[in-house]
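A single protein chain has been omitted; all remaining protein chains appear in their positions.
When the chains are written out, they are named A, B and C in that same order, and each has its own residue count from 1.
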Amino acid sequence: MASTTVEPRRPEPGPARRRGFVGWFDPRGRRLGGYAFILNRLSGIGLVVYLYMHLVILSLLVQGPGAWDAFVEIALSPPVLVFDVVLLAGMLFHGLNGIRVGLVGMGLVVSRQRALFIAAFVVAGLVTLVGALRIFGGEG
Amino acid sequence: MTETAAELRTTRFVVSRRKEGDDPGELRYDTFDVAVGPRSTILDSLVSIRRELDPTLTFRHSCFHASCGTCGMRVNGREGLACVTPVPEGGEVMVEPLGNIPVVTDLVVDMDAFYDEFDEAGRPLVRVSEMIPGAEMAEGIDELERYEDCIECGICLSACPVAGSDPRYVGPAALAAAWRLVDEPRGRDPGPVLRLMDDEQAAWRCHLAWECTEACPSGVDPAAAIMRLRRAATAARARRLFSFGGTR
Amino acid sequence: MTITRLPRQPYHVVIVGGGGTGGALAHDLILRGFRVTLVERGELTSGTTGRHHGLLHSGARYAVKDRESAVECIEEREILRRVCPGSFEENDGLFVAITDEDVAYEPLFFESCLASGIPARRVSREEALRLEPNLNPEVKMAVQVPDATMDAMRMPLRFFASAKAGGAVIRPWTLVTELLVHDRLVSGIRVRDLVNGVDDEIRGDLVVNATGPWAEQLAVMAGCDVPIRPSPGVLLAVRGRVCNMVINRLHPSGDGDIIVPQRGLSVVGTSSWVVDDPDDLGVPEDHVERMYSEGSMMVPAVRHAERRAAWSAARPLIGSRDADTGRELSRTFKCFDHRETDGVEGFVTISGGKGTTLRAMAETTADVICRKVGVEAACQTREIVTLPHTAYYAA
Partner (left out) sequence: MTTDQPALERPAAGSRGIPAFVVQVVTGVALLVLLALHMVAQHFIVPTGLRFYDDVIAWLGNPVVVAVEVAFLGTVTYHALLGVRAILFDFGFSERTERRITNVLVVVGIVTVVYGVALLAAIINAAS
């Protein structure tokens, strides 16, 4: 009894559902580690931008006292001070979370990763608060 | 679910569909209204959709109790095993296939590539079972055994933001399997696997989002495994560096 | 033992049903030189096979009342350990006597085990509590038997992996809509491919009905009848590994008399009732409550353990129509050649049996098929080591 040959057929799978880089920053459904990742990446990008802003501003020094002191005048205005606070927060978090990522990322204190993130977040927050008070409240 | 009629509530399910030949660019969803009981799981609802509303709805399942790993999917954007994920209260329920894994049909994903990476680790299926406090071993038993926690469901790969943007990344499951082999070789040589995973596309790609560990339904903690794998890899490099001749 | 492949035989066997039996049969037939196509409407092992509590049966539970099943189990257990190495937790099992009736039942149980070739060892109360500290302190004594734990999906998948590597065509997501029957000869199946929605026919020299509790639904399509009663049982998985050995209650089989450890879970089973449609099982809460109460008789920690899942699985039991609770039906398996039972050629049904006897069921069926088509081919699945389950996914 001859029978039709059945060629082995594998269904052609469709593409994977990938969120792409947008998924890095999507806070929905994130848990602690996920927030750490988002904040670390955002603050990192922010600090790179600041690095070059900082270099550009420092270039004013070459043009002598006039340009620099004029800039400092602007730098003390409230909007720029707000920027400073944000910058402080970003730097503190990135640095402290960096310690977590550095340690845990090399396989040390791995079981403490949650606590380290919380500590980084809290300390960064507090110090930023203190910084903000000093920047806005007390002497310059 | 045998529930009295009073306890049933109608819930709207929005289920992702895909058949061979569909336009990959355009996602397709079907809506189903399903009677849901207090103890209904997503899998129960999908089974009743297939039985009563649409027999062509395809989804993977086998054990019904989070032990086989076939029914991983995204429910309202969050990874989980359908068999132990209760139907969320209130509002629509969006059911989609796992992310970062090719979709074959509807909620079924193609696990071949996942297993290619997984097999590189060659992790044994059975491990030493941690003793129940005070327990002794029965006569004739020289080692208490139990299955590895990882049920190969792919949920960690779906939850990983790095895998979400880069298909080359080996993924948390394979790395956790490699760590298990390094941690408990059971007669196999972990050296080659450690070198294999000591790579920019493997152990060193992780950015510690820890989403894989949070999503894992089986308590494997792949993120911690990746970190310990890195430490082992670094130690192995150091040994190779400082050993005589250095090329051992 | 190398595979001795016979010269390619022209016969093409179409297997309906992707459970353990279907997989083992595909593996056996490929080794005997047949061409095999297996179709499954869902994922492999998504029927009864996957919902199994995972006991690799020593047969002890059936030693007293179903000697045939008991002997089958202990033989198969040894073969499976050889052909599926590394797939089992081999921690043995304990039949624990809690009440005086249990103790009274023990001598008959112990003798029946030995008579069935099942190695059994009496264990004192003190030793039982040293082996499994979570046991009910009221335990009077226990009997150690070679029960083991298997993974209900991965172990059968090894057979699929080997069959596929041997050239079998495995087609999940393929629904059988009709059997091709022409004047009492079954020549193939009509299917709908759920991946592309295409209907097509798969012709074969012989169609095997390996659909477990759905056997009757398929047999009807060929005008045949099989006395298969779907007998569901409720199973409860709780969080926490309360024991390492399989814990059974030392009494005539009843409800909630087994606790099987699985990874970080403990599975308590089972109950039994009879239904007509294996797709409409339901999970009666009173049965779940019985799992908690009976389970905690053996291990009190079960009482307050967190419920991970409760589900039901339909056992395909062979027997007469009027069995109401399904327990007294025989647990062995049967292979029906429908030429003899219904005068329909080219159609064979294999059903009944248990998770542990998938290989033996396949061997019996393959023998029937060889006789039907006049092929001389010995079974090799007692020796050939199967591929790891992950090989099934190898591209």
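Just so we're on the same page, a residue touches a chain if its C-beta (ideal position, glycine included) is under 8 Å from a C-beta of that chain, and two chains touch if they have at least 3 such contacts.
This one's a predicted model, so the numbers in the text were calculated from it and none came from an experiment.
Hidden chain, full complex: it touches shown chains A, B. When you scan B:Ile42, B:Val75 or B:Val162 for touch with the missing chain, the hit is B:Val162.
Only one of the listed residues, A:Pro27, A:Pro65 or A:Pro78, touches the absent chain: A:Pro65. Touch with the hidden chain on the side of chain A covers residues 21, 24, 41, 44-45, 47-48, 51-52, 55, 58-59, 61-62, 64-65, 68-69, 72, 91, 95, 98-99, 101-102, 105-106, 140.
The chain not displayed touches chain B at residues 120, 162, 165-168, 170, 192, 195-202, 204-205, 207, 230, 233-234.
Note that only the chains that are shown with their structure count from here on.
Shared contact partners of chain B and chain C, listed by label, are A.
Ranked by C-beta contact pairs, the top interface belongs to chains B-C. One inter-chain figure worth recording: chain B and chain C are separated by 26 Å, centre to centre, where each centre is the mean of the chain's CA atoms. Taking the mean of the C-alpha atoms as each chain's centre, chain A and chain B sit 28 Å apart. Measuring from the averaged C-alpha position of chain A to that of chain C gives a distance of 54 Å.
Shared interface positions of chain C, i.e. residues touching 2 or more other chains, are given as 173, 195-196.
In chain A, 11 are the positions where the chain touches two or more neighbouring chains simultaneously.
Residue ranges of chain C in contact with chain B, taken from their complex: 42-46, 49-51, 54, 86-92, 94, 121, 123, 130-134, 144, 149, 151-154, 173, 175, 192, 194-197, 235, 237, 241-245, 261-265, 267, 279-280, 282-285, 308-311, 313, 388-390, 393-395.
Residues of chain A that touch chain C in their complex: 1-4, 6, 8-9, 11.
Chain B contributes residues 1-2, 19-21, 39, 41, 51, 55-56, 58-68, 70, 83-84, 104-105, 108, 111-116, 118-119, 124-126, 129, 131-141, 144-149, 151-152, 218-219 to its touches with chain C in the complex.
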